[in-house]
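Moving on, here comes chain A:
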Amino acid sequence: MKYLYYPGCSLEGTAMEYDISTRALFDVLGIELVEIDGWTCCGASAAEAQSELLSIALPARSLAIAESMGTSIGDILVPCSACYLNLRRAAEETRKDPDLLARVNQVLEPEGLKLQGQKRVRHLLDVLSNDIGAMGLAEHIHTTMARYLVAPYYGCQCLRPYVVFDDPEAPTSMEPLILATGAGVHGWHMATKCCGASLMNIKPEVAQKMVAAILSGARGADAIVTVCPMCQVNLEGYQGRISRSAHRDLHLPILYLPQFLGLAMGIDRRALSLEMNLSNLSAFF
Partner candidate 1 sequence: MLSATGSPTVYPEEKAEDLLGPLQEKLCACIQCGTCTASCRNAHLMDFTPRRLWRLVLMGQTEEIFHSKTFALCSACYYCTLRCPRGLPLTDAMNLLKQLGAKKDVAGYRPNARFYGSFLDSVRRHGRINEVEFMRRYFILMKNPAIPIKFTPLGIRLLRKKKISMLPNKRKPEYPLDQFFQRVEKLENQQ
Partner candidate 2 sequence: MTDWYKIDRQGGDRLTDIRQFLKSVLGLESVSAMLVPRQLPTKDAVMPSLVSRPVLLDDADPLAPAFAVNSAKNISQLTRKGLDANIAAVLRPCEIRAHIELVKLHQSASEPVLIIGMDCLGAFSNRCYQAFLEENEGPASEAFCRARLSGAEPSNTVEISPACRMCEQPIPEGADIILGLYGISLDEGLFLQARTERGKEVLDNIGARGAKAPEQREQVVQSLIKERTEKRDQVFEETAAAVNTIEKLSEYLSGCVNCYNCRVACPACYCRECVFTTDVFDHDPLQYLKWSERKGALKMPTDTIFYHITRLVHMGTACVGCGQCANACPNDIPLTQLFRMVAHRTQAAFDYQAGRSADEPPPLTIFKEEEFDEIVGLGS
């Protein structure tokens, strides 16, 4: 099995450990990730706030490259939820609107690219839960994680607005994966509540309150696992400041899902880049 791989900018920078652990995980699973040649930024939340066409054309560029890489490799796998949504949106909107597709292709044409809409855009969580599944993972689990109670945090953009692989309001897809490691699932109400996203840059005081509510909701759990670099950095980057303003200790380990699964599969901690996380992961060393 092979997937086209779109890491996205974050996974080259602030979320390197997400990239590293994802690759490590798939390596153990025996699945090849083929990085899209010369992929470019998806536009993040900036493009859509500046220009409608740009917000489609930017991700479309990477999609078109992916298509040019042939049909032998399967779907496009995207770990970053923001990239996933932007790529997916470009794919869906151009499929619905032929005029838009034509305009996008007008932009792409000078580079010798053409978007045809052949590739499916899949989120990492989608692939893990549907293509591999808890059973598929179980074969590779060597270390029980029974000591841990884990709070699955889905965030927004892998679930919404496109309802693809899970209930956008009450998602459950992470649960079998966590359970497969032997760990327990922390039942909570915050699993889909927005982390504040780019508000953290623009209105940090607002976003930090949102994160505080999420961290409070996870009390009792040993860790939160995420599937989005934005969520990850927002949840772990400001724990000190948030604890101070909430007058409560809200520190909590935050891991990327492949990091957590990787631990259960016995992958070396360094190969999962656990040391790069901003939150204190001593409980997992």
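Side notes on the structure shown:
Keep this in mind: contacts are C-beta pairs under 8 Å (C-beta built on N, C-alpha and C of every residue); 3 or more make two chains touch, one makes a residue touch a chain; residues count from 1.
Selection rule: all candidates are chains of the complex that A comes from, given by their letters.
All values derive from a computational prediction rather than experimental measurement.
Of the numbered candidates 1 or 2, 1 is the chain that chain A touches in this complex. Within the complex, the chain A residues that touch candidate 1 are 9-10, 12-16, 38, 40-41, 43-55, 57-58, 61, 103, 106-107, 110-111, 156-157, 160-161, 163, 168-169, 193-194, 196-199, 201-204, 206-207, 210, 237-238, 241, 275-276, 278.
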